[in-house]
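This structure is in structure tokens; I'll ask about it shortly.
Excluded from the complex is one protein chain; the other protein chains are retained at their positions.
Chains here go by letter, A and B, matching the order in which they are written, and residues are numbered from 1 within each.
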Amino acid sequence: MARKSWVLAAAAALVGAGSALPAAAQNEQFLPALVYRTGPYAPNGIPFANGVADYWNLVNERDGGINGVKIVFEECETGYATDKGVECYERLKGKGPTGAGYFSPLSTGITFALTEKAPGDKLPLLTGGYGRSESRDGSVFTWNFPALGTYWTAADVAIQHIAKELGGMDKLKGKKIALMYHDSPYGKEPIALLQERSKLNGYELMLIPVTHPGVEQKSQWLQIRQNRPDYVLLWGWGVMNSTAIKEAAAVAYPRDKMIGVWWSGAEPDVTPAGDQAAGYKALMLQHGSGKYPVHAAIEKHVYGKGMGAAKPEDVGHVLYNRGMINSMIGVEAIRTAQKKFGNKPMTGEQVRWGFEHLNLTAERIKELGFEGMIQPLRFSCADHEGARMSRVHQWDGKAWKVISDWYQGDDKVLAPMVKETAAKYAKEKNITPRDCSKVE
Amino acid sequence: MFYREAGQFKTSYAADMSIFPIRQDRIALGLLLAFAFLGVPLLAVLGVGSFGHDYIFKAILIPFLILALAAIGLNILTGYCGQISLGGGAFMAIGAYASYNFALRIPELPLLASILLGGGMAALVGILFGIPSLRIKGLYLAVATLAAQFFFDWVFLRVKWFTNYTPSGSVNAPRLDFFGWVVSSPVERYMLALMFVTAFALIAKNLVRGNIGRQWMAIRDMDIAAELMGIRPLYAKLSAFAVSSFIIGVAGALWAFVHLGSWEPLAFNIDRSFQLLFMVIIGGLGSILGSFLGAAFILILPIFLDQVPHALGIPMSVETVSHLVFIITGALICSLLIVEPHGFARLWGIAKEKLRLWPFPY
Partner (left out) sequence: MANLGPFLEVLIGGLLAGVLYSLVALGFVLIYKASGVFNFAQGAMVLLAGLALVRSLDLLVDRGLPFGFAVVGALLFAGAIMAITAWLIERYVLGPLVNQNELTLFMSTIGATFILEGAAQMLFGSDVYPLQLYPTDAWILLGELFPGGILISKLDVWGGLIAGVLVAGLAGFFQWTKTGRALRAVADDHAAAQSVGIPISWIWFVVWLAAGLVALVAATVWGTKLGVQFSITFLALKALPVLIIGGFTSIPGAIVGGLIIGAGEKIAEIYLGPHIGGGIEYWFAYVLALAVLLVRPQGLFGERIIERI
């Protein structure tokens, strides 16, 4: 008997999980969050996911939602695995009265897989600071929004910063720059641009791949010790970053000659290395660490009500801030869409329109409490990146300090590459690019 | 009561050797196939229950079918021929990348031919990596097949020709056009995967019943004895590697083309190899049916467990759920092995035996 009731309960649960979803209230905007709070990349995934959730909660608690439309969100654990991410996407895309607003997978692999699926489902992908670099071309990649910067922008800015430290673009000639990268599409993205730049500026590019997950890097660093590159660009994620910094210390490679991409420049990357990380530099995805007016609002409205996702002392960390900004861009896109379609929950297609017409002016950024973190962003049909600005910050052993002015990715180099690669993709996939001059 | 073959007489050798000798089995299988081929699409068209959503197709049925196909392939090698392999992911990757390149570089080739040729490439490489099995046995061989896994992970990352020189090394599936049938909707994809799986399951079932299958099993049960009886280990082992890799390769191509659409080598990494081996062991070594059951258990159980707390309305953070899923999956694997070390297929066999006797146990 006991066994039978157990079986019945399991069957009931199966039916429940498979089909019946509780009837959702009609004035809710459903937003999915693909997160990884477990597994090898959890140390980086957790703060990001916390930032995302806290900002959405802030909008609900302080403003009562987006123009009165309450945000309902659900997290789905991907563990950074592509097939798990696809499963989560399929699970969450149809929830809520209007379906998911947009997806933000925080993994290059999942982004690639979803890029194939999103157009069919009419769902935009917000990939702030990652994904395919050529996807900034909105005429081909209608549904992708690599907001704030692509890897090509990052690589370009890194070279500009090195040039500035050396005292001019012409000083790059004959220098040796090593790219130490996570051996995956993520790590390989910048290579094309760095090679292009090396032809232009005459530096020698050394490519050093690190096999996932990057727990063992002795041979890579002995190579660096023997070849003595003038700079090392670090394109890692997760344990690879902190291990690289520690090994750099072990072979006495100066940390201030290392420049990480913005995914290699957060607290979990430097703290395991302790004092050895002091001097290490990384690009900023516009923002860095630290607290701004928006944090005060979050502390008051979210943490004050005991709804905070993170430990209070982690609020304001680099990846936390990035999650928050990610959410903010999404929310503002929905707000933009509501201006056209009315103050109700938006479908993915409408949110996409909102992204494409999003214009985050300096005033609006100040109003939102993000002044000083990011620069104005303006998306358009032709430009899904919004802005190509970045800075560099340096870890002083205790905190990240901004050490540079704003750089802007050089479109003379970037634009032709984007155009060429996007055209190749369009041809391969039989996509007819939209004519951006005709899109209203 | 209902499941009893009393009164079913075999009057010819052909009937005695038929693939499903019991009438009830034939009827059940017929019903199952009819449901899979006709019922499921019908339910989808009518939008009944969860069949109305893409989710059940894209996230459950399609991956289940393709992984079951791969598990059948691995089961031929590990279950029937006794060669433990942790290279399943690599052979899936070879199938996927080879098919991609055949389709890309010889556009006039029909897509079906590209996929089968991809399987053929996997078979060739399988034979190559099967050669050490003539000397290395058991778990040593399992670890040695990891060489194939890591080597091909690296090859598809590094050799740009395979990925058609895309900057990131991630590639996209061609349009799925099978002699004019353009496969695009989830139900169509499901039907395509189902056709492949049915065809290969039938082929595999017949192979293992035939001469070659019996050679494999002889090698599995004791290779020295088999050799003394006149079975050539070279031929038997390498043919098992070839057939197994072929099926796994086709499954890899389907995984890439039909399920993912766009992929990178990470889609076929070591985790995939382990996953396939789990399916085969949990499902039952040396059983085609077991491959399906194992694939269902390993693929669907975590997905199901993951959604239980949410469906029941229990507030639980995703990391707790994820940890619990790990723990429960592990515990179920252990307890299943304790209850029945030979996997689901044996459990099914026992159930069938009981059903035959039911309701009179003697």
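Assume a contact is a pair of C-beta atoms (placed from the backbone, for glycine too) under 8 Å apart; a residue touches a chain by one contact, two chains touch by 3 or more.
Remember, it's a predicted structure, so these values are computed and weren't measured experimentally.
*Asks:* Considering the complete complex, identify which of B:L146, B:I203, B:M217 or B:L289 is in touch with the unshown chain.
*Replies:* B:L146
*Asks:* In the whole complex, not just what's shown, which of A:R62, A:K173 or A:K218 touches the removed chain?
*Replies:* Candidates A:R62, A:K173 or A:K218; residue touching the omitted chain: A:K218.
*Asks:* Which one touches the absent chain: B:L289, B:L324 or B:L347?
*Replies:* Spelled out, the listed residue whose C-beta touches the missing chain is B:L324.
*Asks:* Among B:F178, B:F274 or B:W348, choose the residue that contacts the chain missing from this document, as touch is defined above.
*Replies:* Residue touching the chain left out of view: B:F274.
*Asks:* Could you pull out which residues of chain B are in touch with the chain that's been left out?
*Replies:* On the chain B side, contact with the omitted chain comes from 84, 132, 135-140, 143-144, 146-147, 150-151, 153-154, 157-159, 222, 224-225, 228, 270, 274, 278, 281-282, 285, 319-320, 322-327, 329-334, 337-338, 341.
*Asks:* Where does chain A touch the missing chain, residue by residue?
*Replies:* 37-40, 42-43, 46, 183, 207-211, 213-216, 218-220, 222-223, 225-226, 238-239, 242-243, 246, 249-252, 268, 271-274, 276
The definition used in the following text is that only the chains that are shown with their structure count from here on.
*Asks:* Rounded to a whole Å, what is the gap between the Cα centroids of chain A and chain B?
*Replies:* One centre to the other, that is 35 Å.
*Asks:* State the interface residues of chain A toward chain B in the complex, per the touch definition above.
*Replies:* Result: residues 13-14, 16-19, 22, 35, 37-38, 42, 74-77, 79, 81-83, 86-87, 90-91, 93-94, 108-109, 112-113, 115-117, 120, 132-134, 183-186, 188-189, 191-192, 209, 211-212, 421, 425, 428-430 of chain A touch chain B.
*Asks:* Would you mind writing out the residues of chain B in touch with chain A in their complex?
*Replies:* Chain B residues touching chain A: 49-50, 53-56, 58-59, 63, 154, 157-158, 167-170, 172-173, 175, 184, 259-267, 269, 271, 303-304, 306-308, 310-313, 317-319, 321-323, 326.
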